[in-house]
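Only one protein chain is missing; all other protein chains are in place.
Chain IDs A, B and C follow the sequence of writing; residue 1 opens each chain.
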Amino acid sequence: MLFLLIIMPLLAGVSVCLPVRKRFRIELLCGVSLIHAVVTAFFWKQLPAPEFNGYLVLDYLGLILLSINSVLFVAVSFYMLGYFEHEPRRNRIFTVCLFFLLSTVTLVSASYHMGLLWVAIETTTLFSAPLISFYRNQQTLEATWKYLLVCSVGIALALMGTFFMAIAAHDTQTLLLPTLLSNASTLSVNWLKLSVIFLLVGYGCKMGLAPTHSWKPEAYGQAPGMAVVLMAGGLTQCSFLALFRVAQICAKSGLADFYSSILIFSGVLSLIVPAIFILGERNIKRAFAYSSIEHMGILVLGLGLGGAGIFGALFHMINNALAKIVMFLTAGSIAQKYGSARLEDVRGVIRVYPVTGVFLILALLAGTGMFPFATFHSELMILNAAVSTQHFALAALGCLCLGVMFIGIGRIILEMVYGQTTEPVLAKKENLFMNSAIAAGALILIGIGVWMPAALTKVIQGAAGLIK
Amino acid sequence: MEIIFSKIWQVPFGALSLRLDPLSVLFLTAITILFFCAGIYSMGYLRPYQGKKPLVWHVFCYLFLAMMFGVVVTANNVILFLSAWELMSIATYFLIIFHDETPSVRRAGFLYLMATHCGTFCLFLMFFLMAHTAGSMNFDVMAHASFSPVVAGTIFSLALIGFGVKAGFLPFHIWLPHAHPAAPSHISAVLSGVAIKTGIYGICRVLWIMGVLPEWCGYALLLIGVVSGLMGVLYALGQHELKKLLAYHSIENIGIIAIGLGIGMLGRTYHLAFVSALGFAGALLHVLNHALFKGLLFLGAGSVIQKTHTGDLDRLGGLAKIMPYTSVLFLVGALSICGLPLFNGFISEFVIFYGLFQGLLTLPLQGVFSCGVGIVSLALMGALALACFAKVYGTIFLGKPRRTGDSALFQEKERNRALSPVLREATSKWMIVAMAVLAGLCAWIGLAPRNAVRLTFAGGEYLSRGVLMKEDFEKLMAPLSMIIGTVFIFMAVIAVLVLVRKVLLGKGSMPIQDTWACGFAQVSPKFQYTSSSFARPIVELMKKILMFSRQGGKVVGEFPVQAHMISAVKDASEEGMFRPLYIRFIRLSRKLDERRNKYTQMYLMYIFLFLIFLLIWKLR
Amino acid sequence: MTIWIDAACILVVFFSLSILAAYRIGGMIQMFAVQSLVLSFMPVLMHSHALSLRDILLSLGTMVLKAVLVPYILFWAIRHVSMRSEVKPIIGIGSSIVCGALLIAGSFWVSSSVTFPGKIASDLVIPCSLATVLLGFMIMVTRTRAVTQVVGYLVMENGIFLFALSLFDAMPILIEMGILLDIFAAVFIMAIVVNHINEEFERSPAAVKRWSKMGESI
Partner (left out) sequence: MISLTFYILLHWLIVLAGAPLFLGVIPRVKAVISGRRGPSVFQPYYDLARLFQKKTVYSRTTTWLFRAAPIVALASVLMVSLVVPFCVFKAPIQFTGDILLVAYLLALARFFMIIAALDTGYSMEGMGASREAFFSCLSELTLFMNFITLALLAHNISLSRMIGADIPVSWQMAGPALLMAAGSLFVVLLAENCRLPVDDPDTHLELTMIHEVMILEHGGVDLAYMHYAAGIKMFIFAAILVPILLPWQTGNVLQNWAIFCGGMMGLALLVGVVESTMARFRLNRVKHFLLISFALAFFGFIVALWRI
């Protein structure tokens, strides 16, 4: 089943390489993502059996990531139905990459082998890079370049880390996760430490943890909204899954404190750095990129704090992805309508595009963790975890940074929504597909925030239980 | 005495647990009254905006806000409280930016959102610290926990910041003087009347949960009260803009409330049940009273602004003849806020004064000194508030209009002479009804305070976690009933004096002429003292603190043509603290951003250094 | 046999250093090709048991890909983009070499603190591979041109490759696949990007100005 789920988008991707109608590609993407989502939904009832000698296993953590990506792809594909109505560019490479990306993220969710995981994550990088340069111009190419450069280095470091882990696991002769976990006590500690550091820095580059975050504002600022949603909501969290796997190994082999201190350190950095840069920012997509860095910091912090923090981090994974739908799809709409995402060019959105204006406000609230959105709860849980593990200074610092982030993003968005009206350059109409995709994301996020389904709690608890 | 409603709420740590206790009841009362009256008022006030503004959304936010206030003051669970708190802030934001086409309104709205959100983060920390110590997220369970002095002190400090931002304690009040004038008047009334009181409610709730706090907390709150109160009223004196002035008065009144709470805490620290009950009861009564009279004043200000399209005190004047009803109702509000007898402000200030004096006589030495300072500052606040409202009332409603534009209003009045007085006033009758209800309540508490005092005394006793003692209540009521008696005699004396005057003047009409003005022949309305010149002596005395600045005003040349003078009072904590901080931060941010973009290599360098750092740090 | 392995290791590090010291892009690529050539003999040299087909295939694959194809693509790219051929380092070549030497010392120091659990062909492999990785990293950090960064990245990959060889027996074939894929894809995409940059450069005159103003950051 898992294999089919991986191979299906791949085949579809190959098939749309053929010269078919532009719209057909997107419709096929909608279909494939819907099927993907339906299958994923079935996994919530019953996890699938392991495949390929235990190389492909879907546990609760994988299920969370898989579901996130499923939802993201559905939202993005429907959004694209609307987006490409107004978009004259060819979409072959774009959609093909999207299909391959769906395939590879499914592989990431299901891979139960550290090497395979690395390969899967590396391929996601390859297929996401062309998405950034959808609009072929100076800035997008520059951004793609930076993205590739940083991520390749990260991937190389992660590979080193994987090698170190292989050395540490010299006795077991395999990097299969269950075997590693059951023989965790026999792992060579020094090599494992080295491995953990390299993996954190390597996957951290991919995830955009400070100080390896610098590609984010560039890439997110230049890529079209739907691509950013997949990157910020899906791909970065794939790397988080890798970090989570490392945490599982560390917990078993007595390196929990070692690992959590590193995690907390980089989490704190990822909170501080965007908070410093956000106030000078005037481009909404870049601002959201900083917000994304901060959310990654929160995730890592939750993982590092342990206990309820892990639950919080997993919950935040889901919320972050949904918030990214609202944030970046809206930003994408703005960019398409105004031909810019800068505050100078976009003002008074609510008077010209009332629905998009409302979405912008929702994006602000969702992205900064205001109440009806579930991000509120997960951020609170992680703060609470910080307090209850006696990291008082950390909690205070976190609050400070979140406050600054709110100021920075709110400053841009509220002025965009209500400011002195500027006329949109490209003046496209509001589109039902685009808006319903955003609205769906927002509604799900609000729904979870107001009433968290029991099944969700069960799955998250199951995933949190993986670290023991 | 307490009603608890509890249901499951499926979010992390959440519980749909509401609880009604004397404290909640008190705040609920204020909320209900003010929302009701402001709602009635808005029926008239919003009429000109029909079809121009999304009124349905506005009304939805208004009702939603009312609901959220209700949840905030009754929530028994941290998550529920914080959720409602956030929603409340958001709804308030949308209400404030009703006039979103104006840049200053947008700025004010954002400032509000920014301040309140940052304050909320302190609350997160505070509540989690509490929950961590108490092991539960429910207030009633927390109340049974015991807190070590350090933890208790930390929690209290966080509460002072977190709730202080909302309440408008100095120096966290910066949003207040911007947001209040920006909002439409019925919203300003709600903001000032109850929104900032939720901060006070929060502090009360924390006090209730914490039980006994370290000694310094009471002194700290007293000090904050004194500083906020004095600075609030001084800033108010320096304002030219009516609603901004009222906003600063809200800060002053919050200061008075904080003084009351502070003395209550001192009483509790030293186990003086009566002092503590007096302090808390006075503070709570002032919460209620301030909601009434400040609501009234803001509504009145709204009528004035709607009528004249300006809130600039230096341009208004003589409105008592055009808006007779509003002028009388505004006078009631002004008298109440100055704490003058006949109206409710005096009652609550009396209770707080009583508490302070009682503390003066019974507390240990440092307490005595603090009470002395409290009394003197409260007295000074009273005197300054009186000066300020005499200025406001005198310049808006009395004298002559200070700009030529308003003589058009007078002509209009002449034309409408045939109409009924209410219509001539040209403000909707709903607006007058709403103000009249509030004014009536002010007078009711001022003249028959027993019920209101009982309500708040119960709240005070509850807050000091004592048992409601009949004697104590009677001990408070005794002087109050004497006061009421005196006030009734006072009214009788007035009646007699009026009669005497009538008799002495006899029948026949009295001659009406222009103002004598020492015989000066050509009296122009421009001769009148403006509000700025009225307040100048006091502002000059305090010009260092108030950052008072004057520009221009020199008349030069042998044949001087025209001269302009601008004087302004700047808010020290805004202009001297937060704004420079903000600007510097932004500059730093921009600078770093520029530097970062210079080389792509720097990106890789960071990774490299990070890796090296981790290796050295972890593998030494 | 160990002497050959030692020599190869030393050579790899030496070429990394000389790439660091190069002041023309063409020279860098040439030296990289030679380094890769040396490296491609390693699988054959390092086999612990009988020479298998796998070893030979790996050697040949590496040789073709890294020593021929990649340098060819890179040369194609610099010709196509018509960049100037100076390296343009951020820090001078002299000090680069000093730093590189320090990094080599550091990697030997780090390697001394960990012991390899299994059998290894030579004790120079791990420090040398680490040194190559770090030197590659340093090339990326200190050189400002896109192509030089690609070369730096490739040097780094060579280091990792050397390291992977030490794990030859323990690792499944998957990893090698990964390495090859990585190199292939990275170079491929980088070349495409460089190509695109060129395309844009030709297409819009407005971009030219900006491009030249951007300096040499890409």
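Definition applied: contacts are C-beta pairs under 8 Å (C-beta built on N, C-alpha and C of every residue); 3 or more make two chains touch, one makes a residue touch a chain.
This is a predicted model, so every value here is computed, not measured.
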Partner chains on view for the chain not depicted: B
Among B:Ile8, B:Val150, B:Leu504 or B:Val556, the residue in touch with the chain that has been omitted: B:Leu504
Omitted-chain contact residue, chosen from B:Phe60, B:Phe369 or B:Trp617: B:Phe369
Residue touching the undisplayed chain, where the options are B:Ala383, B:Ile583 or B:Leu619: B:Ala383
Contact residue for the chain not shown (choose from B:Leu46, B:Ala159 or B:Leu335): B:Leu335
Where the unshown chain meets chain B, residue by residue: 317-318, 320-321, 327, 331, 335, 338-342, 346, 349-350, 353-354, 357-358, 360-361, 365, 368-369, 372, 375-376, 379-380, 382-384, 386-387, 389-391, 393-395, 397-400, 478-479, 482-483, 485-486, 489-490, 493-494, 497-498, 500-501, 504-506, 510-518, 520, 523, 525, 527-529, 533-538, 541
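Everything that follows uses one rule, which is that only the chains that are shown with their structure count from here on.
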Chain with minimal offset from the mean of all protein Cα atoms: A
Contacts with 2+ other chains: residues of chain A: 145, 149, 153, 190, 194
For chain C, residues that touch 2 or more chains besides their own: 113, 137, 140, 149, 217-218
Touching residues on chain B, where the partner in the complex is chain A: 9-14, 79, 82-84, 86-87, 90, 97, 100, 103, 106, 109-110, 113-114, 117-118, 121-122, 124-125, 128-129, 131-132, 582, 585-593, 596, 600, 602-604, 606-607, 609-611, 614-615, 618-619
Interface residues, chain C side, partner chain B - complex: 90, 110, 113, 137-138, 140-144, 149, 217-218
Residues of chain B touching chain C in the complex: 598-601, 604-605, 608, 615, 619
